[in-house]
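Removed from the display is one protein chain of the complex; every other protein chain stays in position.
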């Protein structure tokens, strides 16, 4: 399946509209290009519908949300729904503030998302609107590990069914599910959390892969999660070998995404499907 | 001529005021520094006049324009005109939305630009306000190649005369013209379009080179286009040799700009003048 998805990406490079935060926006644009797409980054409410209309997918990330951009996100999301484009949501820091909870809840009510991607604390806050005091990182007790994998999978499936979308719960282990099928992905490296933007870039890669594979959103999302994890492993290997730091890690991560192909994916992916 | 322009840059390092998009703003600031200038990045309407007043050049880029910054751009541009500073416009994505067309048209009506730089789709949209559905990349049929070079040159000259400015139409081949003189520049590498910000950085380098060479805007613009192209070639060579990806390419590109000197420029430039 992944071979076909990769081919589609090559044959129909997607235009990916990103409405995202100003912290990692440059990383998002670069990773869309590295992944084989072309990024569009407009966020003014007066033009988001025009931009969505020429796009293949929409990625919404609330990292540094404000009232101006939330309105743009809703408008863009509705237009994308109208046109049948994949729409990916990254509810960054969900649970960390009232504004964040209200904005994300509004987005979820007004827009039908194809994929929602977040760490387990964000996914939990999504479901319960509970308080998450860990900021943008997952709370200790929410991190997906082998000990809690069964209940994590069940929880992710439940949320996927509730919002009728694919859930990508990311962490040391990633869970991707459409409510029925499940991919448990054991790729990646802890150093990925020592640079900013890894999560946002994963979201943009999901948007890119889905943009060329509208009929296989679940598979494209699992492929993106595995690909990012493999790239994290490749980047860490280089950093380790040369005794380098996080600045170099970031560069190697983007390098690896730009060099990703089916062979690397196939050999590197550690995916358990259920 | 370039030798003299380079000397002026060293002798009078310019302060370059950039009002630009939040995607590649960091790249723009870094490339101004790499090119030998000092960047100023203010965009609030209450301070742009103060900032223009201490600057040597102004670079305006509409990449992620919104109503707030368009007003600042107009105000800054008028002040720069009043003070006789070079003003460079980058009409990113011109043609991709109504807001973009209206904003750029307003800028062109209210501000006299010294240089307008864009890919051929943007330059065409500038002239005709026609629809450009390719987003921020040039449409297939607009890319400057040897087959359409004659008509592309004539078109660029016409637009330069119409707006009484230097036009830099960039692509696989760059055309720089003041409406009479023409430089056709065959430098660069396709990998430049696989990172975000190459175009924006080119605009900032034009602003930097013009900032120290106010009486030679046409020549300084041609020099900037050639220099960026050569740096793209140098960066690609390194990436190729080491089998690296786009993250490394970006680093080598900035490295090369920071190491650019007259010797490298003279040996590497492939410029046909008419």
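The first chain written gets the first letter, and so on, giving A and B; residue counts start at 1 in each chain.
One rule holds for everything that comes next: contacts are C-beta pairs under 8 Å (C-beta built on N, C-alpha and C of every residue); 3 or more make two chains touch, one makes a residue touch a chain.
Worth saying up front: this structure is predicted, and the values here are computed from it rather than measured.
Participant: In the full complex, which of B:2, B:236 or B:252 touches the chain missing from this view?
Facilitator: B:252
Participant: Using the document's definition of touch, tell me which of B:44, B:110, B:151 or B:237 contacts the absent chain.
Facilitator: Final answer for the missing-chain contact: B:44.
Participant: If I consider the whole complex, including the chain that's not displayed, which of A:13, A:37 or A:63 touches that chain?
Facilitator: In the full complex, the listed residue that touches the missing chain is A:63.
Participant: Please give every residue of chain B in contact with the chain that is not shown.
Facilitator: 15, 22, 25-26, 29-30, 33-34, 38-44, 46-47, 50-51, 54-55, 68, 250-259
Participant: For chain A, which residues lie in contact with the unshown chain of the complex?
Facilitator: Residues in contact with the chain left out: 21-24, 26-27, 63-67, 93, 96-100, 133-137, 194-197, 243-248, 250-251.
Following the convention adopted for this analysis, only the chains that are shown with their structure count from here on.
Participant: Nearest whole angstrom, what separates the Cα centre of chain A from the Cα centre of chain B?
Facilitator: Chain A and chain B have C-alpha centres separated by 33 Å.
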